[in-house]
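Beneath this line is the structure, given in structure tokens, with notes to follow.
All protein chains but one are shown in place.
Note that the chains take the letters A, B and C in the order they are written out, and that residue 1 is the start of every chain.
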Amino acid sequence: MAKIKVVHYINQFFAQIGGEEKADYPAELRVGEIIGPGTAFESAFGDEAEIVATIVCGDSYFNENIDKAKADILEMVKSQKPDLFIAGPAFNAGRYGVACGTITDAVLNELGIPALTGMYEENPGVDMFASKLYIVSTKNSAAGMRAAVKKMAPLALKLARHEKIGASVVEGYIPTGVRVNFFEKERGAKRAVDMLLKKLSDKPFVTEYPMPDFDRVAPNPAVKDMAHAKIALVTSGGIVPKGNPDHIESSSASHYGEYCLDGVEALSSETYETAHGGYDPVYANDDPNRVLPVDVLRQLEKEGVIGKLHDKYYSTVGNGTAVASAKAFAAEYAQKLLEDHVDAVILTST
Amino acid sequence: MLVIITNNPLIQESFGSTYTVDYEALSYDDILIKIRDAVHRGASILTHPLYGSVKPKETPYRSVLMEMREGPVDMDSLLLIEQTIASAGKFPNKSAGYDEATLNDCKIIDLSLLQGALRSM
Amino acid sequence: MVKEIERAGIPVVHVCTVTPISMTVGANRIVPAIAIPHPLGNPNLDHEEEFKLRRKLVEKALKALETEVDGQTVFEG
Partner (left out) sequence: MKLELGKIYIKDIKFDDCQRIEDGVLYVSKEELTKIALSDDHLASAEFDIAKPGESVRITPVKDVIEPRVKVEGSGGVFPGWIAKVDTVGSGKTYALKGMAVVTAGPIVGFQEGVIDMTGPGADYTPFSKTINLVMVCKPVEGLKQHAYEKAVRLAGFRVAAAVGELARSLEPDETEVYETCTIKEGLEKYPDLPRVAYVQMLQSQGLLHDTYVYGVDAKQILPTIVSPTEVFDGAIVSGNCVSACDKNPTYVHQNNPVVEELFKQHGKTINFVCHILTNENVFLADKERSSFFTAKICKMLDLDGVIVSEEGFGNPDTDLIMNCKKITAEGIKTVIITDEYAGRDGKSQSLADAHASADAVVTAGNANEVVILPKLDKLIGTLDYINKIAGASETTLREDGTLEVEIQVITGATSEVGFGYLSAR
């Protein structure tokens, strides 16, 4: 069988070009070269796979020119027709982690090539990409390189061969939120007793099923000057332009809609409706302002009570009335609201 | 007012004289939505809608005892019905191919489970 | 959802019918709404009355945004 062809992505530091001062190094394809951590992968692969090219890119360059860097690197990867793409590992380097996550995601989803990266669990790249990618959990510094490669290489080969991927604890990746079965070494009752003994003696223990997120975020300071504030509307009640152009699903929607309110004085049953399947839609369809109060906010805007109603609103559909879901894409539109200098948000839920 | 919302005709036959039975020939999903809408109007659920370990849609029948009210939403009932609808969504509809005898088994189990619950009232 | 907006640094008020759910999902400023299928309306009122009711609720939401809070706060009445 032919060897699996691998393209490896690393930053300027691991390419031994330099540290922070060289972080603006643009993306570069080095065909036939195996650099830095690549040698460790190469020996871990044995006869199974070979690195055919290494892509080097400075972390600042990538993050500051993200669209161009991504496009350029995708072209470089494509040109090598690899069977597998590996980025990093990035350990605890934040911008490197974000770059590895971004490019691994792009190679996987845009090129359809099996792809893998690795980083420390607290790397910001984990929060952004853990639910979309296999990210091998590594130590927090390059001292953990050997251990990282030892876990990444076999998982990468499995991905390249399209084999079934086991549970996160077995394969060594950071949990993706997808539950995967496997056989433990001890039976469940023994594991429960062991866990209780740890809990009783205040030793750390790891639950096998983390409960949904119960963390709290501290409140932001109040709006000081409402008369000049830009207020945005967001709803989990699924109000969308009639016909639901973005096909927001009727429950636990997998995406959100961004809609323009420019020139909209009030919502009406002719132009808006609800996509939410979690409540009787009659009242919202009859008068969508009952869920998204555009009419009132326009009036308050005219009277000068608020400075401005933001000209975009965001809409999605929660799981029933539980608006806890949808964390990932909420973070995404929260960034957009921030970029648009929104001062405060009214979130309506059914 | 206590009402049994059900799509099991046997409930009407067995409890019709002692309880108010709101029977409608609805699907498993639709009977849950009917319960949900009642909860949204203020009704309380008294028996767990995910009763029985016969998996959702492995039986086509659901019968739930409710206290019908209009007014503020009962939080526990709301969570319960929403969790139930979410759980039911995970299961494919298996009961479509059932013959009469099997449907009858399903009706009797449904009746028995509700009977068990009503006994403890 | 509400937490992610707050996390981004933007004050947010959650207008929500079932306030305990709002507490569970971690909202800090909470304004109770009318009913699940019509949180900011009441189909039993005529159009003008209903608009007034909605305006009151939105004003209450703005008030909540103008109020400093320590932790989770429900703005009743």
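By our rule, a contact is a pair of C-beta atoms (placed from the backbone, for glycine too) under 8 Å apart; a residue touches a chain by one contact, two chains touch by 3 or more.
Since the model is a prediction, treat every value here as computed from it, not as a measurement.
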Where the missing chain makes contact, among the chains that are shown: A, B
Residue of A:Pro175, A:Gly277 or A:Gly307 in touch with the missing chain, whole complex considered: A:Pro175
Identified contact with the non-displayed chain, of A:Ala143, A:Leu196 or A:Cys260: A:Leu196
Contact set of chain B toward the excluded chain (per top definition): 45-56, 58-59, 65, 76, 79-80, 83-84, 86-87, 89-90, 92-99, 101-102, 105-106, 108-109, 112-118, 120-121
Interface residues of chain A (partner: the chain not displayed): 167-170, 175, 177-193, 195-197, 199-200, 205, 207-212, 214, 319
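Heads up, the rule we're going with is that only the chains that are shown with their structure count from here on.
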Which of A-B and B-C has more C-beta pairs touching across its chains: A-B
CA centroid of chain A to CA centroid of chain C, Å: 29
Chain A-chain B separation of Cα centroids, rounded to whole Å: 39
Between chain B and chain C, centroid-to-centroid distance (C-alpha), Å: 32
Multi-partner residues of chain A (each touching 2 or more other chains): 279-280, 321-322
Per-residue overlap in chain B, given as positions that touch at least 2 other chains: 40, 78
Complex interface listing, chain A residues touching chain C: 214-224, 226, 231, 234, 236-237, 279-284, 286-287, 289-291, 293, 295-297, 299-300, 305-306, 316, 318, 321-327, 330-331, 334-335, 337-338, 342-350
Of chain B, residues touching chain A in the complex: 36-37, 40, 78, 82, 85-86, 89
Interfacial residue positions of chain B with respect to chain C in the complex: 40-41, 73, 75, 78-79
